[in-house]
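Note that one protein chain of the assembly has been removed; the remaining protein chains are unaltered in position.
So, subunit A:
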Amino acid sequence: MLKLVDLVKAYRTEEVETTALNSVNIHVRDGEFVAIMGPSGCGKSSLLNIVGMLDTPTSGQYWFNGEEVSKYGERKLADIRKKNIGFIFQSFNLIDELTVFENVELALLYHDIPARERKERVKAALEKVNIGHRESHLPQQLSGGQQQRVAIARAVVAKPKMLLADEPTGNLDSANGDEVMRMLTDLNAEGTTIVMVTHSMPHAQYATRIINLFDGQVVAENLRAA
């Protein structure tokens, strides 16, 4: 699915240059569920942003589905992104002014999909995360766990090959967190590749492989005991 070769990400400000990722090599196969762990500031989010094509690396190669995308421009990346990748964030990032239904539908609006099919797919996605009965509510009217389920529905409604989750359980209590993790596991079982950044060891255990990052470098890769 994706292969990172000697990937470097450096941030420049006027005075200093900080290296967020230092020669990272990672290979994720189709259908894998990978958890990325590490302390704050180790480069997890930078890594996820590059993998999600929301940011571009300073140097190194990024192979996605057999394509080297690290030199691609904004427009091309956006195109690959919307066809292949779904996102889940710690802070849900639902649009306050839109209803649950509309938030999920948003992910289909930028694909050429007829309204009728959109409606069906949104309903299906909402059913899948057990939030169908709340489709006309606004995000503020939902609990955190419900909001995250809506965010998951939004992430999967376009049927992406890969799901990127940035601390998806960070803002949730343990019951809701476990629920979200079960949903991700189910999605993975259906064939979706998942890359998840997390602080939580118990939740990392849901993954098939854990990658530890420290100061921008991969320090350990553990295959979960099957």
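Operating definition for what follows: a contact is a pair of C-beta atoms (placed from the backbone, for glycine too) under 8 Å apart; a residue touches a chain by one contact, two chains touch by 3 or more; residues count from 1.
The rule is simple: contacts and distances are computed from a predicted model.
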| item | value |
| --- | --- |
| Name under which UniProt lists the unshown chain, selected from "Oxidoreductase", "ABC transporter permease", "Anti-sigma regulatory factor (Ser/Thr protein kinase)" or "Ferritin-like domain-containing protein" | "ABC transporter permease" |
| Selected residue (touches chain absent from view) among A:27, A:71, A:111 or A:182 | A:111 |
| Residue of A:45, A:200 or A:217 in touch with the missing chain, whole complex considered | A:45 |
| Positions on subunit A contacted by the hidden chain, ascending | 45, 49, 52, 54-55, 75, 78-79, 81-82, 87, 89-91, 93-97, 106-107, 109-111, 154 |
